[in-house]
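Quick one: this structure, given as structure tokens, is what I'll be asking you about.
Take a look at chain A:
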Amino acid sequence: MTSTPRLSLHGITKRFPGVIALDDVSFDVRAGEVHAFMGENGAGKSTLMKIGAGIHRPDEGFIEVEGQRVGLSTPSDATALGIHTVFQELTVLPNLDVGQNIMIGQEPMQAGIWLDRGALYSKAQAILDRLDIKLDARTPIGSLSAGQRQMVEIARACGETPKVLVLDEPTSSLGRQEEELLFALVDRLRADGVGIVYITHRMSEVFRLADRITVLRDGKHVVTGDAKDFTREKLIAAMVGRAVDEKRSGVHVADLPVALRVDGLSRGTAVRDVSLDVHVGEVLGVAGLMGAGRTELARLMAGVDRRDAGSMTLFGEPFSPNTVADAIEAGVAYLPEDRKTQGLVLSLSVADNIALPNLGSLSQSGWLSMAKLKAMAKEWSGKLGIRAASPDVAADTLSGGNQQKVAIAKWLAIAPKVILLDEPTRGVDVGAKSEIYTLIRDLSAQGTAVMVISSELPEVLQISDRIAVMAQGRVAGVVSAADATEESLLELAFTEQSPDHEVAA
Partner candidate 1 sequence: QDACLATAEDLHLSDAQLADVAERELTFGFLTNNISDDFSRTLVAGGEAYAEEIGVELIVNNADFDANTQLSQFDALLQRQVDGIFLTAVDASSIGQAVNRANRDDVPVFIVGGAPARGDVIAVMNASSYQGSFDAGSAMMDAIGEANAQVAILGIPFALQTIRDREKGILDAVGASGGQVISMQSDFSQDRLLELATNVIQANPDLKGIFATWSLAVNAATEAVEQSGRDIVIAGYDSEVPGYVELASGDTNIVALSGQQAALQGRAAIEGLAQSILRAELCDEIITPNLLVTADNFEESWSIQYPGAEQPW
Partner candidate 2 sequence: MTRAQLANYGIFLAFALVVIGMMIASPAFRAPENLIAIGRQVAVLGIASFAMTFVILAGEIDLSVGAVASAAGVVTAMALAAGFGPWAILIGVGVGAGFGLMNGLLTVYAAVPSFIATLVSFFIAQGVALTLTGGRTILFDADWFRDLFATGSVFGLRSAFLWLLFAFLALWWLLSRTRFGGHVYAIGGSQPSSRMLGLAVDRIKILIFTMAGALMGLVGMILISRIGNARSDGAVGLEFDAIAAVVIGGTALGGGTGSLVRSLIGVMLIGVLNNGLAILNVDFNAQQVIKGVLVIAVVLLDRWARGLKGASA
């Protein structure tokens, strides 16, 4: 265990225009350990690992692999040395299929010149099977969910057993079963002597997996130590620099007026005959396995997709949005689950992103008030603690967590009556997470009806008043959060597995 580290980064400093992302940071990972790498959004975790992956060049400092000093000038230099990385931003190529994605760069050849397509798919399939990932190698990526794409990414990195595996927030888009699959995989690879760097914002994962923990704050190294020497509170304090109140908030009595009523909503097989009420001033959690239909339901409620059947009322009035604009008009906001492709226009500035759904209120007969726009951006950047050089920088220069805050800010700014949040804390650090929870609480206290879709059961339990559990497109049950446990929710999530129910409707 105390042999030469597999990978060590020494005294790394990295500057971007206007930011010092990393300031003299050292980090190493040994064979057969899981080294958790923690820190707030924008602390510099991904940047450090991109240096280890040969994507960024450090301004100062150097890199050693198994004690040998190396220069990593391209990503292939790193992979050649056995350092494989699953990046935070998905790098699956959307126009290829699963097998091609897994084997890219190491496609099997015949006679040196012919691509051996048979071998390509059988090898890729073998990797998928070995990792217990239930996917066909010939499936086009376009038809996969975000979680499935993430698994493809992991399969690619683990294709040939790496020396060092870097996982940057691998569970952020995974479902529960896939998570378990990943944890088992990590355990197996550790046993095989792989050095694993594991970046996450989820405390439970850290304590479940890590041997050592390193914490980074504002680009500076804070502490490195054995996982067993940390407590939850100590870890949070190291990351945030203060204690964070994680207590579960008081549960409301759901004896409140109905804001949005959903009655028999259906679309294809994804959403089947769903009826729900979202009350004024309550937080309705929606739990379920990946693919249970939660996102599809929210999209129907927000006018993104057209429903096949069913109806809705908003404060008793018929509500049948045909477009998102209709929903916004009526005061219903929807935060999509994927901020990169749906939530944000990454090339636009933070201010423009926040303004986008608010352009109606920021303009008078079409003319925009730039002063109002700036003020709105400033106000919400401040309220959510968005870390950006200024509201005028492009959203894609922000860290993932800060991007998520921008995506939420733009919907809060419309002052919605009903807000549908799909995975609102995906990729968000503990500090910010608790801020978002507080925000959600405040919103509901101020009389906004809130629906939160989340794949993290602790989160659902913590912030909801009631929880609806979906399974195979149907609502399997609605329970009071006070009475629910992770186990009881899971049990509901697994109901209706038998096909007999298909005819029930």
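Just so it is clear, a residue touches a chain if its C-beta (ideal position, glycine included) is under 8 Å from a C-beta of that chain, and two chains touch if they have at least 3 such contacts; residues count from 1.
How these were chosen: all candidates are chains of the complex that A comes from, given by their letters.
What you see is a predicted model; the values in this text were computed from it and never measured.
Trainee: Of 1 or 2, which one touches chain A within the complex?
Mentor: 2
Trainee: Any idea which chain A residues touch candidate 2 in the complex?
Mentor: 53-55, 74-76, 78-79, 87, 90-96, 100, 104-105, 107, 109, 113-115, 117, 143
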